[in-house]
Each structure stands twice: as C-alpha cells, then as structure tokens.
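Below, a portion of the complex is reproduced, with chain positions unchanged.
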Amino acid sequence: MEKKFKKRGVDYPIVDGVRTLPGKYYHSPEIYEEESQKIFYKSWQFACRAEEIPSPGDYKLLQIIDESIILVRDKSSTIRAHFNVCRHRGTQLCAEHSGNFKAKTIQCPYHAWTYALDGKLMSAPLMQEGHGFVKEECSLYQAALHEWEGFVFINLDRNPVPFESQMGALVGRFKDWKMDELRIAHHIRYELNCNWKLILQNYQECYHCPGVHPLLTKRTPVQSAQHDVSEGAVIGGFMDLTQERGSMTMHGEAAAPPICKTGEDLQRIYYYSVFPNLLLTPHPDFVLYHHITPLGPDKITNDCYWLFRPEVIKDPTAQAGISSAVEFWDLTNRQDWQVCEQMQIGTKSARFDRGYYSGREDILHQLDMEVLKALGHTPGG
Amino acid sequence: MEKKFKKRGVDYPIVDGVRTLPGKYYHSPEIYEEESQKIFYKSWQFACRAEEIPSPGDYKLLQIIDESIILVRDKSSTIRAHFNVCRHRGTQLCAEHSGNFKAKTIQCPYHAWTYALDGKLMSAPLMQEGHGFVKEECSLYQAALHEWEGFVFINLDRNPVPFESQMGALVGRFKDWKMDELRIAHHIRYELNCNWKLILQNYQECYHCPGVHPLLTKRTPVQSAQHDVSEGAVIGGFMDLTQERGSMTMHGEAAAPPICKTGEDLQRIYYYSVFPNLLLTPHPDFVLYHHITPLGPDKITNDCYWLFRPEVIKDPTAQAGISSAVEFWDLTNRQDWQVCEQMQIGTKSARFDRGYYSGREDILHQLDMEVLKALGHTPGG
C-alpha cells in the first residue's frame, strides 16, 4: 500500500548572485594543502565505529592526509588515538591496517622502544635519562577523541575546539535509533577520482535524482526533500518514503524491523552530512554511513557501511533483507560516483568559471560557505 | 626505371651563432604550462578530419591539454567545437570518445540540462529565469572552427586571430590533390615519451635519414631535400623520388593511381609541418598526416593517418598497395620515435647547454624562433 509523500521545496528560484565555487577548489594542489592544514588537521572528523576495536589491544589504523593514526582500545577499555610515530626517531610503529597488540604494548619495530596502550613510554633500551631525554615526556602523541552513538570522532589539532562547538547539532539527535547498539553488517570500499567536496555536494541535493537514480526516485520522490538542520558542520534533511513500511531496498520493503519509534521517522530517510568526512543516513530499519578519505585534490576513498541491529545480523532469515539494502545502495552509490567523476573532469576546464545553483541546490551554497570560512577565503573567490 | 633526382642543399655551413634551444624547453613544467596558455589555448590547430563526423549528431572528443572539446555535426550539417562542460555546475557532458547523439541533443548526465547540437541551452529542469540566470546566456562555450580541404582546425581562444593570418600559406595549396575527397584508409596511434617539439624538429630535417632510415633514403635521397615554404606556422619542403611512378612504400612503387597532376608533383614527397600539431605529407598517390597531442613536457600521443581516394579504399585489388604504404611509414615512424625519445632523455642533462645546427638543419632554427615568438621569449634563451 502506497502512502502519499508530502510535497515540499518545489521550483525555488535561484538565490540572487549565488554561484558555485570556482573550479580551482576541486583541482588546485595549493587549496588541497590548505584544506589539509585548516580542515583535516584541525577539525573534528569521523574516525571509526567503536565496535571495530571491541577489546583491549584491538587497533585500527586511520590515514588522514599524511598522518597515520592508531585507534586502539587501552587496558581500561578507553579508546585512544595515537599518532603512529615513535618518539625515538620517528619510525612508523605499526604497519598492519588492523589487528590486536597481543602483548598489550606498542613496540617500535626498529629499536624496540615500547609504549603502553595508553601511549606512555614504558621502556627505551639502553637509554639513560638526562641530557635532554626525559622518559615521561616521550609518550606517544595523541589526538583528541569523542564518541557519539558508537561513532568515534577525533581531532588532530594540538588545541582542539570542544566537540560540541563543531558537532552540537548531533548531540541528542537520533537517540531513538540506539545507534551505539547497531553493528556493521556490510562494508564496501570505493576508490573514486574526484574531490572530496563533490561527494558532500552530491549528497545534499536530489535535483539530480530523477535522471541519475530512477529507483531511488520511485522510493522517495525528489519533491519530498526537506532540510531540517544546518548548524555549522552538520547539515541535514530528509525525504519521504512513498510506501508504508518501505525502505531503500531493491524490493522497496523494509529490510528489518523498525529501529526508530515515531510515525514520521518511520516514513523518512534522513540525510545528514557531518562535515568534513561523514555522510550519515538513518533509515527506519537500518543506518547507512559513508566515510570519505581524501587522497589528493582529485582522489578519495569512500567507505560505505550498513549498520543493523545485532540480532538481525545473526538471524539467517534476515539476510535477504540486508542484501536488498546493500544492493540498493551499491547501485545508487555507483550512479552517483559516475556523475561526481564527470563533474571533477569538467570543472578542470578554464572555461568553467563559476556555475549556477538551482533553488533545489541552495544548501550547497551553505556547504561552500563552510569550506570558505574554514579556509579563511572570501566568498567572492 | 630510375629517374635522376635533383641534388640540392648539400653541405651548407652552419649559420653563425645559431644554436639549438636550451634543454629546459623540452623538460620544464613551467615552459610546458606557458606553451599550453600561449600556443595550445591560443593558436589554430588541427582537430579532426570532417569525414570522421559525417552525419548530424556524430561527434568525436578532442583533448587539448586540460580542455576536452566535443566536435559535433549539428542539424544543419555544420561542424561545431563545444567545450565539454555543462554550464550548470561544470560537469563533463560526454565521456565516450566518439559516437552519435541519437536524440540530436547533448544532455548533461548529472542534472539533465539539455543543449541543442549547436550549443543552445534548450531546457534546465526546474530552473526559473531571473536572479542572474538567463537561459540564452547559457549556451555551451564554443571554439572557433575552420575547415580546409577536409581538415578541421579549431582555436580555443576567446578572440581568435583569423585563420588566414596563421595558416595563410595553406590557402590554395595542394588543390590538385582534392584532399577533401580523400578518406582515412588506416590509423595508428603511437604513445611517445618525448616533447611535442622534437617530433616537429625530426620532421623538418633529413640530416638523420642516412643513418636512421636506410629504406627512405633509397626512395628519396637526402641531397634532394628542398624547402619551399616558410611562412609563420607553415614550414614546408619536398624531396625527390628516385623511381618514376614510385612512392613511399615497401616495394617502392606507387600504392595507388596518382591523385595530383603536374609532372613535378608526381615525382615529389611534400613535407609540411603545420605548427603546432599537424604534419602533412602529400604523396603523388596518397596523403599521410600526423596529429600530435601533448600530454606533458615529455609525453605525447601521435596519431598517424593514411588518406586514399575512396574508390581505392573500396577496391580489393588495391589493398596490397595500401598495406605497403602503411608498412613503410610505420617502419619509418618507429625509427624516428626511437631517436626522438633518446634526444628527450639526453637533453635533460645539465651539461647539455645548447647544441649545434648543421646547414641541413637550418629550418629547425626557424621552428625554434616560431616557438620563442609565441612564448614571448628572447632568442638568447
């Protein structure tokens, strides 16, 4: 049975004088370097799910531009984010992408300096203290860390702003979904030839949906799109499902029992972009998220995860539903990547000065302003 | 029966004080960037043969440094050169190298803005005019275009110089060959690790022929070389065939009936370099041309085409002749690429300041001067 979706946001005129960013913001190595310094080395950003390192000693490496971070659960079960750099002579401590530090210590492979899981230097063979060497001052460098609903965020800045000042809009949001209890049911890594910002932009407008996503448009019509949050780093909105007890799946029906409560939430797909590197998509029955990792001005990896309730993941009869959700989004993702990559190529032309935003893309201008503000650039360009 | 070739241009002394370009002109990324701006984005250059897009809707993509151009035949059968960039947000419109726009429109894959084949914006879904958006001002950007004897030339500059001011020497030249009636019989793409200018230089002297091209030297002795045109972008000359009714083929005989008329032309191979990217080689019986595409200071593609009369191409008994011409030039090309690539490597040495030009290479100095003039550099270096 089909339910009427609410019609919203149709045919806005374009905002006077508002234009897209100039093409150089997607191509210039200098701007990319500036973004590294002023955004990726300075902002709170998504790191991993807490469930990925469940036990003391479990670790996962995270690459942020040139910085490798060891996300590790220490003996007291606290998650730490250590810079993957020995304090002796700078050697990368850990080369394996993930695993468990069996000895409950982190030992440098070169000269065997050994650190506790909380980062404290425990032993430096044959080193005498004094003459400028003080053991207590040689703990591993740590990044600030904050956990929200099972999502681990870190900040590499030496003096990070409080989490709430950047991510305030998240606090208390989506409580009903009990996202900290969800678990990863599936993961796909995409390697894309485009700038990281094009993925955020693509996620924040459905003007492209009728042509690019015929199936998605059937599930959630473009006219139902509505923005509900725009506070600094967090920009969010939702779309209405046409079908009752529907979801974003190949067959159109829910992939699992509901994980939220209210009637409105049960009929909506939320799209929250958590600047700069997380796209969060709560469904009535599961949660999808994308983790964007820039590798250069025109190259990213995009890791897409499907979160379900643990009992659903374990239930053999629920696997078809999970697969249908995975297939739906894998299809939709690939449709998006194609146009994002073509936009990357086209915007390199010297003839592309600055494009237009339709009324359906007004929120992209806010995203642009967030980037310019972080870089300290004038909107005029 | 062998006919005596005319002996010309033997043992010129080197011109006093004339030396080659310094090595940086073949290696420096800065000079390559300057060449892009001042030569490839500003000059008339070869784009394609008109026959490659014979019918309305037929298109072929052309890459000029960072610019992708859609060469397309519109509904009125006029060839257009559109920048491959949507006016909405800069997306590359077309990703396939060649094909036919079936709907006789060019539609952006991202938000479905749709253009007529002549570039006019026909529809932009949900966009209201006003507030800075005027549909008529959003046609595709176009490059200037000129057709000469079936060869399509374009110029990306916003205010291009007249075709004749750069290519005047071509106008009326080679009329007898009826080159617009010829068709592509064969095409080979070569990927080369050398600067684009080394290919032009290689083409403009036969000082290297005795050692590099033993077979070519048998057909057209180096002492017969003579220059007949040197007007700006067009530098040309010819060599005499030793054999009557001969041509540049493996067996030495003509590959097809003559396509030119006068006795002299029937005994000559013309070598015209059409700066910056076309090498044109009319034979008595067919026409060869090379299309050079720079990909970096030390990388090009070189597309070599063999043009014959259409009735020859269709004639089964003529295929052996075509093959013999293809084989001859493929062999000769490969001999040239080898030494051009070795010159690229050697000139990177800091010890290579500036080389010498023999009397047989005097025309290369004119080519250098053409480059320096375009760049606004002093010959002194």
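Each chain gets a letter, A and B, in the order it is written, and its residues are counted from 1.
Going forward, contacts are C-beta pairs under 8 Å (C-beta built on N, C-alpha and C of every residue); 3 or more make two chains touch, one makes a residue touch a chain.
Keep in mind it's a predicted model, so treat the numbers as computed, not measured.
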Number of identical chains forming the whole complex, with 2 shown: 3
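The rule is simple: only the chains that are shown with their structure count from here on.
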Euclidean distance of C-alpha centroids - subunit A vs subunit B, Å: 48
Residue numbers on subunit A that touch subunit B, as the complex places them: 10-11, 13-20, 23, 207-208, 210-212, 338-339, 342-343, 345-352, 355-360
Of all residues in subunit B, those that touch subunit A in their complex: 41, 66-68, 83-93, 95, 109-112, 124-128, 130-133, 138, 141
